[in-house]
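Removed: one protein chain of the complex. Kept in place: all other protein chains.
Now for chain A:
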Amino acid sequence: MKKTIFGALLSGTALAASGALAADVTLNIESWRTDDLTLWQDKIIPAFEAANPGIKLNFNPTAPAEYNAVLNSKLEAGSAGDLITCRPFDASLALYDAGHLADLGDADGMSNFSDVAKSAWQSDDGSASFCVPMASVIHGFIYNKDAFAEVGVEVPTTEAEFFAALEAFKADGSYIPMAMGTNDQWEAATMGYNNIGPNYWKGEEGRRALIAGEQKLTDEQWVAPYATLAKWGAYLGDGYEAQTYPDSQNLFTLGRAAIYPAGSWEIAGFNTQADFEMGAFKPPVMNAGDTCYISDHTDIGIGMNAKSANPEAAKAFLNWVASPEFAAIFGNALPGFFPLSNTPVELNDPLAKEFVSWRGECESTIRSTYQILSRGTPNLENDTWGASVAAIKGTETPEALGAKLQAGLASWYAPQQ
């Protein structure tokens, strides 16, 4: 008797389970954007599920620092989700080469993107695309408008004006001129070197020449940004050596610092934290009227796990991500992550608008170390972190740093040998 009841129960649950399967497909999304959890749950997922009955989404983020390691282990073990948020360049390319990411070249939505937008998620020869570009981030400086008005400083456009502004804040003494620390290292490279650098190496021109082996990291245009960073040290807060990234964010949003070397991803957080008016200015150029270059870095894409059990549903979702509808939701919900699709998206946030307006005035490029050049050991990106910190602290000369980076790159990268 007991057995039959148990059997009935068992078949009952089995039926229920298969019933649910027939009705709904659940797609799991792997991501490092823990910050976006509410955005996905409140806006993106409901919008998609309303348009696509029968497909359910489950957004499953991992902490950013662990994401790559966790994702690789999950993919090796076969337990990764159907949709995979793609880091730009080699991390995702390696996943594609290992057969973990499916080729999306034939998906309809991919025609909505320019070649530059797709370049971060393509094989080196450009024949295969494996992630739908979601967003890019733009570098620049965010400043405290109240502080600028109070101390009477004009928004700088040239480097001389930039340092004059810093000097004015230092002399005034009521604000820390610039909020950045070197404890976490990456800010120095990402918001320092790769923020101001494109103006020196002329954006894409220099970046491509470096990849082709026509320029070297010891050349003037690659060393000079370190010399400029070396002048930053004097204008950072007391004990900046142990100041972490959240420390810098808090210093600025509490109104204690005047300028914050930024990536546009800060906008959403700063809008909620800061109670003063903020503005943004682009990396200063050498002489007034010079062509400006900005780092408009392709940052997030999304692709499909090649071993996904629901490839059709996953493709439907990716096509939706490629649509203007998604771009509008994403671009406005996350001001500072700028959609890459060809259809222009109207943004509401004034600070985000300011950043994105530079796309029209300046030449766009991406971070110099991300494509191809960080493939070997020693890793150029990680070395650039250390070098930028050393430049700011003044522990090594810009020339020595350039020579060290060049030696490291040349040790494995054939075009530079």
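Annotations for the structure displayed:
By definition in this document, contacts are C-beta pairs under 8 Å (C-beta built on N, C-alpha and C of every residue); 3 or more make two chains touch, one makes a residue touch a chain; residues count from 1.
Operating definition for what follows: contacts and distances are computed from a predicted model.
Choosing from "Cell division protein FtsW, lipid II flippase", "TonB family protein", "Lactose transport system permease protein LacF" or "Succinate dehydrogenase cytochrome b556 subunit", the protein name stored in UniProt for the chain missing from the display reads "Lactose transport system permease protein LacF". Annotation: of A:D90, A:E266 or A:E354, A:D90 touches the absent chain (contact as defined above).
Check A:N52, A:N183 or A:N332 against the missing chain and you find that the one touching it is A:N183.
Among A:F162, A:F326, A:W358 or A:W385, the one in contact with the hidden chain is A:W385. Touching the chain that is not shown, out of A:A65, A:A171 or A:A414: A:A65 (per the contact rule at the top). Among A:T62, A:N319 or A:S374, only A:S374 touches the chain left out of the display.
Counting the whole complex, the residues of chain A in touch with the unshown chain are 65, 68-69, 72, 89-91, 94, 97-99, 181-186, 237-244, 247, 250-251, 369-370, 374, 377-379, 381-382, 385-386, 389-390, 393, 395, 408, 411.
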